[in-house]
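Only one protein chain is missing from this complex, and each of the others stays in its spot.
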Amino acid sequence: MTASLTLGPVLFNWPVDRWRDFYARIADEAPVDTVIVGEIVCFKRAPFFAEAMGEVIERLAAAGKTVWLASPILVGSERERSAMRDLVRSDATLPDGGLPEGGLVEANDMGALALLAGRPHAVGPTINVYNEATLGWMAGRGAVAVSLPAELPAATVAVLAKAGRELGIETEVQVWGRAPLAISARCYHARAHGLHKDGCQFVCGNDPDGMPVTTMDGQPFLTVNGTQTMSHGCLCLAAEMPALVAMGVDRFRLSPQAMDMVRVAEAFRAVLDGRRDGAEVAAELGGLIDAPLVNGFYHDTAGALRVA
Amino acid sequence: MRDPDAAQTVSVCNSPAGERARRFETGLSRAGLGLVPRLGRRASDALLARLLRLLADCHPRAFEALREMPDARVLIEPVDAPVALLMRVGPEMSLHALPRGADGVGEALGKAGADAVVRGPYDKLLDLLEGRIDGDALFFRRELSISGDTALILALRNTLDGEDEMDLVADAASIAGPLARALPVLRRNAGPVLDRIDAARRLLPPPLRRGIERLEARLGGTAGTPPGGLPGKLPGMGA
Partner (left out) sequence: MDNFELICPAGTPAALRAAVDAGADAVYLGFRDETNARNFPGLNFTRQDVADAVDYAHARRVEVYVAINTYPQAGNLGPWRKAVDDAARLKVDAVILADPGLLDYAAKRHPDLRLHLSVQASAANVEAIRLYREAFGVRRVVLPRVLTVPEIARLNAEIDIETEVFVFGGLCPMAEGRCSLSSYATGLSPNKQGVCSPANHVRYEQRGGALASTLGGFTINVFGEGEQAGYPTLCKGRFVAGEGPAYLFEEPTSLNAMDLLPELKAAGVRALKIEGRQRGKAYIAAVVRAYREALETFAAGRPVPHIDLQAMVEGGTQTTGAYTRAWR
């Protein structure tokens, strides 16, 4: 089996020391093949991680991980734009790119995708790839891997995985972690605290797993992560992994939560290697996070649902 | 393509006298609707079936769309009228009048076998059905409440709104012969005369047939020689 495990970028605003330690442990212990780093949610947070970025990349690469750099999801302002331009010059295919061998940039916005044309690059899950025509167009411009949007149902994944094999482009599906649902120019973390985005006091840093959002009837519903809105339910497709592999999906993404991600990676590795049953792994991991496990998107229903 | 009468209705309704005429028509049609169940189930169903056929002839596009919808029932419940209308959409399209009890919307849903209920003041419901007013705005202001199958109400609203200005009062009146001839005249004359006619409405006897006859007689009078010195034309109304 050639399928591989990817650790997606940390989406939450963790203190830089925690962030650095997290990646040190991932480098040493987590059986993942590719690690994607980068602050993709909020431009304002990026400077905190910039100082540790080089060190983290080196550490991961030294441990044999392939390291990719992710571009921001929303690029509107002039400063965001220039940061994006700097970032796309990082990949290892360029003579002075900052990434070790095998390192690519994962575009999370069409602007980054534009700048990466003509050289190998990855396409992140916040770029809309819904069909084989778009996949083919991207492959023609140099994309070598595409992480599919979380809301795609199994039938769509199957078509895209098959098309990907024909086009020589790897397809990836998120199998663990809260699903990214929306991005905004407005910061909801700041708003919930009565603050403006410009003077946000980095309140998102108080919630290492995001800020829980419940309905007026007290039902847990969503998670706010600064300008990003995520699911409350934790997406888990451990039980669906054999089917995904059979479809031809090449890569499986684990999205970091404030939990023991090494254990999560080990469990998914065991499923991928055929050593453990997916449903059993889901049952175990479900006990480690304070959220229900959900898989509704994959089963073509409400993403908040869990289909047995 | 556009119905010149509809355009005329708009212009009349935009004038102050037009507003009064509209209020009168609304009151008249509400009273007429109140009389329908007193005909007995069979006769009232027959009358409403006739109305529906007529509307289908006037608005073929909308009615084809309503017939193409899945079988479902919408209760249209004017809170200030004695009668609610149960409209069945889909291939078996029909219209029934039901006496309105003191039941809340939820009970009405079950009792009438309705999949959805739209509830509000009669004049607003009429405006809505005729596409004169924005249903969303009414809903935002809480003048309209809906319950049950929201998609069904939306489909009904969108379908009816897709017609150029509908004129349900004129269409309904046309069933009753002389009323149809009277209405355009009424709309042109509007104004103070409405007070008299409005007063006449209160004198209507219960049985519909006789009520309509007297109404027709009075309105027909408006159409012919104005009794009691009715003004032929109001100042400022234009030709």
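Worth pointing out:
In this document, chain identifiers A and B correspond to the written order of the chains, with residue numbering beginning at 1 in each.
FYI, a residue touches a chain if its C-beta (ideal position, glycine included) is under 8 Å from a C-beta of that chain, and two chains touch if they have at least 3 such contacts.
Quick caveat: nothing in here was measured; it's all calculated off a predicted structure.
Residue-wise, the contact with the chain that is not shown comes from A:132, picked out of A:132, A:260 or A:277.
Seen from chain B, the chain kept out of the figure touches residues 1-2, 61, 65, 69, 104-106, 131-137, 139-142, 145-159, 161-165. Counting over the whole complex, chain A has residues 73-78, 80-81, 84-85, 109-115, 117, 126, 128, 130-138, 149-152, 155-156, 159-160, 163, 179-188, 191-193, 196-198, 211-219, 221-222, 224, 229, 231, 296-297, 300-305 touching the chain that is not drawn.
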